[in-house]
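Notes to accompany the following structure.
The chains shown are only part of the set, and none of them has been moved.
Labels run A and B following the written order; every chain starts at residue 1.
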Amino acid sequence: MVAFEGVYSVLPTPFRGGADVDVESLKKVVHLIVGAGVNGVTALGVTGEAARLNDRERHLIVETVVSEVAGRAKVIVGASADGVRTCIEYSREAKALGASAVMVTPPRMLKLNTESVLNHYKALADAVDLPIVVQDYPPISGFAMEAGLLARIAREVPAARTIKLEDPPTPFKTARILVAAGDTKVNILGGLGGVFLLEELMAGAAGVMTGFAYPEVLVKVVSLYRSGAVDDAADLFYRFVPLMRFEFQEGIGMAVRKEVFRRRGVMADGSTRAPGAVLDAGTRAALESVLAWTAKQKGAEWISG
Amino acid sequence: MVAFEGVYSVLPTPFRGGADVDVESLKKVVHLIVGAGVNGVTALGVTGEAARLNDRERHLIVETVVSEVAGRAKVIVGASADGVRTCIEYSREAKALGASAVMVTPPRMLKLNTESVLNHYKALADAVDLPIVVQDYPPISGFAMEAGLLARIAREVPAARTIKLEDPPTPFKTARILVAAGDTKVNILGGLGGVFLLEELMAGAAGVMTGFAYPEVLVKVVSLYRSGAVDDAADLFYRFVPLMRFEFQEGIGMAVRKEVFRRRGVMADGSTRAPGAVLDAGTRAALESVLAWTAKQKGAEWISG
């Protein structure tokens, strides 16, 4: 089984004025991110506004991303759906287009339970021969998977031994999952905008999967940490926390993140699709402030404030 | 503007063994329901397991329903989506296929607010010239629309003056919405499996939209009530409440309802798509009991227990 370790960037989906998918900008974003040295990219995640795309657009985006990555990194594709059948369809399409894995949350349903969740992953693994990243993000699926259930999924569904963890406190839960999994090897990738990356690594995470618009920093932090330069990793990480936290604001984070990509020159405009948030002047001013400060930090001088 | 009054049946989507859409059964279901004298049918509602269908299946179902109804009743099509754009696409397709109206919930999004909801309906009305049924079903959208907001939508979006009300207590809320709407004419259609139909009518509802598998009863209750035979309407209604309530059980209601259609001979099998519930022996036995009792009631002798 492929091991998913290191840094995975969740891709935003650029739009032209909140309308059509902007394929040219998408290519530039992928180019920047792969150039930053990530281990993989994730298309059609929550950050990619997947819920606001139609099936043709899903296809276009995966095709574009796979082609632009050109084998230089893994490509993980979001395939969550409310029904098992649609989830399998999405996953087959992802595989056909060259995906390295799919990422799947529990299906949304009132009265969902542990067995239904387990069966969902089992049915997917039986139907499609591709690794599955289990996305643990309760606000999206409406179902909270405890550490014990995540460990059980890993044991019973060998294809599903990578977890994208977004259920805080993520460092604490990382440790709980690893204990519960015992001998079963589980790869945990932190999320939450990278805001707890260092602590997740300290707790045993295999890496991080998030949409932070400076993936270079995630790559550097993980690399320093893995090489044993823990203090250097921590120093760099802490200096970027103010920016990460600002970019990860609930309800407006996606718009902030796209604005950062726009400022980095890889997105023609930073619009989200309605009913996504629109940045106000105050948020723009606050973003400028934190970018300017970050650019002055040791190890971050390459950032243009 | 078209007025939506009377009885609208929300259609189930028949599957073969939980897998492919069973078009032949769907036609039979439509035939039975239209023959029962309903004013309209609703395709792609929650009861139709719309969330577990792909775009091709959506198209197939609407096409089949419009063709089978053949102008004898209105056809309302569920077009809810997490993004405005997809909602508009679904609505345009519904219109092109001959729908009389679309039914739309607020989009699902963390931090959704009143203005976003209003803008969602406005943008849809601007883009597609078709009446909109506002679906008030908080567990699906995650957003509770108060009476004042529903009245405001009706005032500001003339295309959106029909409400499918599923937020209990529906009779009480019906009265509140009508007061809040004032001079603006609003049509409220009750829901909740018909379980509060009489009380909704007493509170001023224009009718009911639900998936109860004996639409004949809904038609008869509304017709008696409108003709002034309120006591007869009440007597018939109360005698069917035990069955309606049983069919409307949270978490398993869809499977019960499909089983009733199967017993009525219009559905080859009563399966739902995973992760939908599967009936156990106890639920089947309890269904037999309530059907048998109902069949003995005055005015219900035509039911085969």
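One rule holds for everything that comes next: a contact is a pair of C-beta atoms (placed from the backbone, for glycine too) under 8 Å apart; a residue touches a chain by one contact, two chains touch by 3 or more.
Worth saying up front: this structure is predicted, and the values here are computed from it rather than measured.
*Asks:* With 2 chains shown in place, count up the copies in the whole assembly for me.
*Replies:* This structure file describes a complex of 4 copies of one sequence.
The working rule: only the chains that are shown with their structure count from here on.
*Asks:* Let me have the rounded angstrom distance from the C-alpha centre of chain A over to the C-alpha centre of chain B, please.
*Replies:* Computed from C-alpha means, the inter-chain centre distance equals 37 Å.
*Asks:* Please output the residues of chain A touching chain B within their complex, sorted ascending.
*Replies:* 19, 49, 51-55, 81-86, 89, 107-112, 116, 119-120, 123, 139, 250-251, 273-277
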